[in-house]
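The complex appears here without one of its protein chains, the remainder shown in place.
Moving on, here comes chain A:
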Amino acid sequence: MTKITDLTIAGALDGLAKGSFSARELTQAHLEAMAAARHLNAYITETPEKALTMAEASDQRRRAGKAGAMDGIPLAIKDLFCTEGVPTTAGSHILQGFKPTYESTVSTNLWKAGAVMLGKANLDEFAMGSSNMTSYHGHVANPWKRKGDPSVLVPGGSSGGSAASVAARIAMAATGTDTGGSIRQPAAFCGIVGIKPTYGRCSRWGIVAFASSLDQAGPMTRSVEDAAIMLGAMAGHDPKDSTSVDLPVPDFRAALTGDIRGMKIGIPKEYRVDGMSAEIETLWAQGAEWLKAAGAIPVEISLPHTKYALPTYYIIAPAEASSNLARYDGVRFGLRVPADTLDEMYELTRAAGFGAEVKRRILIGTYVLSAGYYDAYYLRAQRLRSLIARDFTEAFKQVDVILTPATPTAAFAEGENSDDPVAMYLNDVFTVTVNLAGLPGISVPAALSAEGLPLGLQLIGKAFDEATLLRAGQVLEKAAAFTARPEA
C-alpha cells in the first residue's frame, strides 16, 4: 500500500472524504517524515502542535459536512509569509525574534480552505538567491542526488525549502513566492510542479517584500491538478493590496480537460541561449512534440528583447529591494545591535543582520536609484521592461501559450557557481521575463537528466489565463509521465 505521504492533494482529499484516514493521521504521518528528514534542513520552524490542532479541527469540520477545498491537507509555508504567533524570519538574521501578530492573506485563504500548517520552509535570505545557500538558517539539501555521486545538490531558490519538502514528501504541497523564478526554478530542480500566477492574482499582503512589482505567491505541488486546487484556494481579490486584481477566480481544476486540440504553442527562438545543456535543448523539442501529438500547433515566435531581461531584472529588483529593506533598522522589531548614536545603531544592526547577497543587492539598488544614475539605469530598465512586456503582447496575438525550458541546467552542487554571482543570476534566464511582464508561468517536471536529475519545462500564459496554462501543463505532465522520485 502507498504511504499516505505519497498521495497528491487530490488523492488525499479523496481518502479523507471516504474516511480512509483522518486529517490527524495524515498530518501525523507528515510530522514523522519531517522528523526523519531534518538533514534536508527544509524547515526553519516546525509547528507540530499547531498542525495537530488544525488537523483535529479539520476532522471535526469534515464530520460536520463543512469541509473546505483543501481541508486537512498539510502544507509547508515559505518563511516569507507572515504567520500569526509563529516566528517569521525571511531567512534572515535581522528578523531574529520576530513573531507577527498577523497572518498573510494567502495563508489566511489556505486556512479558510481547511489546510494545515506543518511549519515554515527555509528560503534564500529575503528570497534573494537561486540556490538556497543565502539563508541565515543554513543550506537546504536537494533530496535528489546525481547517480553514483554523494555530493549534496542545491534545491534551487529562493523557495528551495518549499520545493525540497514537497519532493521529499515531508509536505503535501507548499507555498512559494516568485520574483524572478523563485517558484519555477526550484520546482524544476526538485522535480515538482510550480506555478507563478499572474501579478495581482494573489495578494501580497503579509508577505515580506523583496521586489514589490515582481513578487507573486504561488503553489508548489507534485501534480498540475494539485497546483490547480491550491491556486484556487490561494487566489482572490484583496482590498488590502492595491495591486491585487478584482477578478473572479475561475475553477482551475475544472479547466483541466486534457483537450488542447488547436491550441497554438509559441516556441521563442531567443530562448536558445549560450550555456544551455544539450539535454535541455532536446527536452524542449520533445515538449513541443508532446503537445503537437495532443493536437496543439507549435508556432515559432520572437521575443526580441529577451536578451535584456536579466540586466533589466537585476536593476529593478535590487532597486525595489533596497527601499523595501530599509524598514529593517533595529528600531521596532527584530535584531538590534545597541550603539551610542542612531546612525551607528543602524549601521551595526544592518551589518550584523543582513548576509552578503542581501547587502550586494541593497548596494546595487541604492546605486541605480541614486542621483545622477537614475536615468542611466532605473529609467532605462523601466523602458526595457515595457518593451519586454510588449514582446509578449505581440506574441500572444499569435499563440495561446509559450513553451520554454525552465532552467538552463539541472540542479548543481553546493559550491558550484557560488563564487560568481553573475553565473548564479543566469539561473533565472528563462524565468525573469515572465515576472517583468507580470504573466503566469508554470514549471512541470518533464524528464531525468543523464545524471538522473529532474528537468523541467516551462509554459507561459496570457495574463489571468492560468486556466489555459494549467490545461496545457497537465497535458505535458501526462505525456512526460514523470514518475521518478528522490531516494533521500
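Quick note on the criterion: contacts are C-beta pairs under 8 Å (C-beta built on N, C-alpha and C of every residue); 3 or more make two chains touch, one makes a residue touch a chain; residues count from 1.
As a working rule, contacts and distances are computed from a predicted model.
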* Assuming one chain is omitted from the figure, identify its UniProt name from "Aspartyl/glutamyl-tRNA(Asn/Gln) amidotransferase subunit B", "sulfate adenylyltransferase", "DNA-directed DNA polymerase" or "Peptide ABC transporter permease". => "Aspartyl/glutamyl-tRNA(Asn/Gln) amidotransferase subunit B"
* Asked: Which listed residue (A:W205, A:F252 or A:F412) would be found touching the missing chain in the intact complex?
  -> A:W205
* **Candidates A:L342, A:L363, A:L387 or A:A450 - the one touching the absent chain** => A:L342
* **Contact residue for the chain not shown (choose from A:V331, A:A356, A:A450 or A:A481)** => A:V331
* To do: Would you indicate which residue among A:K112, A:K147 or A:K240 is in contact with the undisplayed chain?
  => A:K240
* To do: Kindly note down the residues of chain A that lie in touch with the hidden chain.
  => 81-82, 88, 90, 95, 98, 100-102, 104, 204-209, 211-213, 239-243, 319-320, 322-323, 325-327, 329, 331-333, 342-343, 346, 366, 369-371, 374, 378
